[in-house]
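One structure coming up, written as structure tokens, with questions to follow.
Note that one protein chain is taken out, while the other chains of the complex remain in position.
Moving on, here comes chain A:
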Amino acid sequence: MTKVLDIPKVNAKNMTEKEFFYGHKACAGCGGSIAVRLALKVLGERTYSALPAGCMSAVGFIYPQMAFNSNAIITTFPGSASMAAGIAAGAKALGQEDFKTVVFAGDGGTADIGFQALSGMIDRNDDVLYICYDNEAYMNTGIQKSGLTPYGTKTTTTPAGQNIPGTVTHKKNLFEIIAAHDIQYAATASIGYPQDFLNKVNKAKHVKGASFIHVYASCPTGWGTPTETSVEIAKDAVDCGLIFLAEYEDGEYKLNRNPKEFRSVEDYLKKQGRFKHMSDADIQCVIENRDKKWERMRKNWL
């Protein structure tokens, strides 16, 4: 792997002026489209994108509008990682050099439906960057619960009422599951910290082999937040400790952000329509789970 210090940094001032995800039909203020747009700008023109069913393929390919300005294809829902592996192998067989293959999959397409293909891709160490934009439910089909939906979320398949407080399970530890494959490079990011996300994509671009980025991307439609607060809410999630920024490299975990004090979880939850119904006991449950996770991370990763 190229040394980190040798990679030129990409930021808003020096990144390419070209737009590779333009004129798409995503909802106003969509967090997922910020993640896709920034990642494609870092990866550049010579990029093959593979997208399973999900928001970004639904809004990017509305016939005849072709919002992707570089090579892109819609894959089967469970097979995005294997198709990307095929694209990478095909391009290599054709003698192409200096290209990157990338997958943009949602949380359902990564943690639930596309998981076996992803696991196989990492196992074979195919030269693919897999980016999971996590908006915490199947938003494209109308807000159903996925494996990455956090505790207490109101979705159409886990409605909040007298019997259950919305979703009753906690988020899967996706980052640690991926890291357990002993992948070359894995990271978590949030669109609330865009420079951190750019750096991680840039690092993954220079990895020869499988790499994975889990980026937290807000969804105003599914979360019940005003469109202009998309980035703010993704930043709040990191500041209150429910989302962490970490990397896994050379067999070592690294915690990028270890705040001394967390911002209020309640403030973060009450800003969103999907958590409005939560009682104090439910919020306490979320905080306890967060503290348990951070205790483990601080003990093992620092």
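Here is the rule we use: a residue touches a chain if its C-beta (ideal position, glycine included) is under 8 Å from a C-beta of that chain, and two chains touch if they have at least 3 such contacts; residues count from 1.
The definition used in the following text is that contacts and distances are computed from a predicted model.
Colleague: Assign the chain not included in the display its UniProt protein name, restricting the answer to "4Fe-4S dicluster domain-containing protein", "ABC transporter permease", "Putative Zn-dependent protease" or "Xanthine dehydrogenase family protein subunit M".
Modeller: In UniProt, the chain that is not shown appears as "4Fe-4S dicluster domain-containing protein".
Colleague: Hey, which of A:Asn125, A:Asn173 or A:Thr229 is the one touching the hidden chain?
Modeller: A:Thr229
Colleague: If the hidden chain were put back, which of A:Lys25, A:Lys208 or A:Lys276 would touch it?
Modeller: Selected residue, touching the omitted chain: A:Lys25.
Colleague: State which residues belonging to chain A touch the missing partner chain.
Modeller: 12-13, 17-19, 21-26, 28-31, 33-34, 37-38, 64-72, 191, 194, 220, 226-232
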